[in-house]
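See below for the structure under consideration.
A protein chain is absent from this complex, but the other protein chains hold their places.
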Amino acid sequence: MEIGPYLMLASLEGAVTAAVLALTAVGLSLVFGVMRVVNVAHGEFFMLGAVLAWWVTGLIGGHPALGFAMALVLVPVLVAGIAVAADMTILKRIAYDPERTIVATIGILYIIQQVTLMTYGPEARPVTPPFNTRLALPWVEFADGAPRLYWPWGLSTTSYKLGVIAAAGGVLVGVWALMARTRIGLLMRATQLDRDMALAFGIPVERVYALVFGIGAGLAALAAVLIVPIQQAHYLMGGDPLLLSFIVVIIGGLGSLPGTVLAAVLIGLSDGIISVFFSPTLAKILATLLVALVLVFRPQGLFGARPR
Amino acid sequence: MTLLSTQGLSRNFDGLRAVHDVDFDLPEGQVRALIGPNGAGKTTFVSMLCGRILPSSGRVMFGGKDISHLPAHRRINLGMAYTFQITSVFANLSVFENVALAARRRVAGAEVAPVVNAVLGRVGLHERPDQNAGDLSYGHQRLLEIAMGLAQAPRLLILDEPTQGLTDQEIADFKALIGDLKATTTILLIEHNMSVVMEVADIVTVLNFGEVLAEGPPEAVHANPAVQAAYLGTG
Partner (left out) sequence: MRDGRKTLGLHLGLLALLFALQFVLPAYHHGNLARIMVLAAYAVGYNILFGYTGLLSLGHALFFAAGMYGMGLLVNQTGAAPLAALMAGVIAGALVAAALGVLALRTEGVAFMIVTLMFAQAGYLTVLYFGAYTRGDEGFVIQQAQRVMAGIDLSDPSNRYFAGLLVFGLAMLINLWLVRTRFGRVLIAIRENEERARMLGYDVFVHKLGAVVLSGTISAMAGASYGLLFGYVGASFASVQYSIFPLLWVLLGGAGTVIGPFLGTLFMFYLIDLSSGLTTAYMLIAGVALVLLTLFAPQGLAGELRNRVWRWLP
């Protein structure tokens, strides 16, 4: 294949990565923004989403779309419930102290991961996509001085991948509407701005925190349900989304939702394209170093405003 | 000889002028009181002297040297000591260790203990060296702050509201302590208690809205109509 079609393919794959990453990272960013804590177990909520999606689709027979639709609705709610329980039994008790929360969520990470290993096992398991038509893609070439379309071999995507991009976009709009247009969003933003003031105004801050922690985990789980028909479910799959979400949230500016989405698109797309030129390990090394250096030299993020 | 001076020292916080264009001279050996209504910029001003806050513009000179760009710890090492307005002792360490940390700036090894014990004796905390600083009463924590300042044997001792929360007896002891120190140390103190100001200060500087409103001997400043107006809020 020529480089042009090849890059187009990489961009399409990158767009799928970006869509899923944006959902996961917005969840992490929401938790950090409102609660001022870093949830190291975020990747495990993602993994849990994928594994539960496999379980739910397996329970329900019939057309794959039926099971998948059930998973899409049930799994994020289930995972959000687990997260709310963890918040109320653990994080609330340590008063959301930032450093102790990190240590506690590392513990939660291992608990979720290892319990999954004990129950679900070490295998990687696939989920059948609800729809999956192969779509060949055209490319332009110049023949006899005039442009014409042709269909290069291997340049294709699937309807499901396009569906993932659309679904993620829809959910992101939903999150934005929730934050900007609803009463619960108003409570969250008030808590984010000034916790003590929110308490003084009678906002039930602890319940807002539990809800935010649940929504954050639910978004990660939803992202995983969307990706699991493309990428199998495995108990160790939480590491990469965690790392990438960190990168996105830090580069986008801690706690800033628009910055997070922008960074997710940028990183998702470049991840696809960079891997054309670099080995994935080298790309990961550069990415982690980038995050560390951004935190050291530009803690407000590349796109973030200067702190107040 | 002038020990400390500032020229055009200013600090803005998001457009708010906390301190504006302050020229200030403190001769060696003087006890200077800095007074003014709440929010006049007193703590911001002394924080710029010792480097906790960087000025928006202006210069700070100490012992004839421009220290405007030195970090806080280097300024302290030139012979300044600063006691915090909001008590800031090492709460989980013993009273002795709190003062010893200050004393080790200038003495080492076996010399530390005598210095610490002497300083604790001077402020009246010698009976409780092993107690955790955090378990002391508020008044005793204030005294411990002062002891940490003394242990450094500074050329300039900056005290931010040292008598706040002290009992009458402790305030009387404090006045006597400043009287003793005068011979060896230049003192700049922010103070609200007028009886302390009138008794211990040689010269009083009044800050209002971040600017110097008046300066002079305590009696003259006390009688100054502009100062009275500022305090009563009618100016």
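Note that the chains take the letters A and B in the order they are written out, and that residue 1 is the start of every chain.
Rule of thumb we're sticking to: contacts are C-beta pairs under 8 Å (C-beta built on N, C-alpha and C of every residue); 3 or more make two chains touch, one makes a residue touch a chain.
Source: prediction; values computed, not measured.
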Candidate in contact with the missing chain, chosen from A:58, A:98 or A:138: A:98
Among B:17, B:52, B:128 or B:192, residue touching the chain not depicted: B:52
From B:152, B:193 or B:208, residue that would touch the chain that is not displayed: B:152
Residue numbers in chain A that touch the chain omitted from display: 38, 90, 93-94, 98-100, 102-104, 106-111, 113-115, 117-118, 122, 243, 246, 250, 279, 281-282, 284-285, 288-289, 291-293, 295-297, 299
Where the missing chain touches chain B, by residue: 50, 52, 71-74, 76-77, 82, 84, 88-93, 97, 100-102, 104-105, 108, 148, 152
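By our rule, only the chains that are shown with their structure count from here on.
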Centre-of-Cα separation between chain B and chain A, whole angstrom: 53
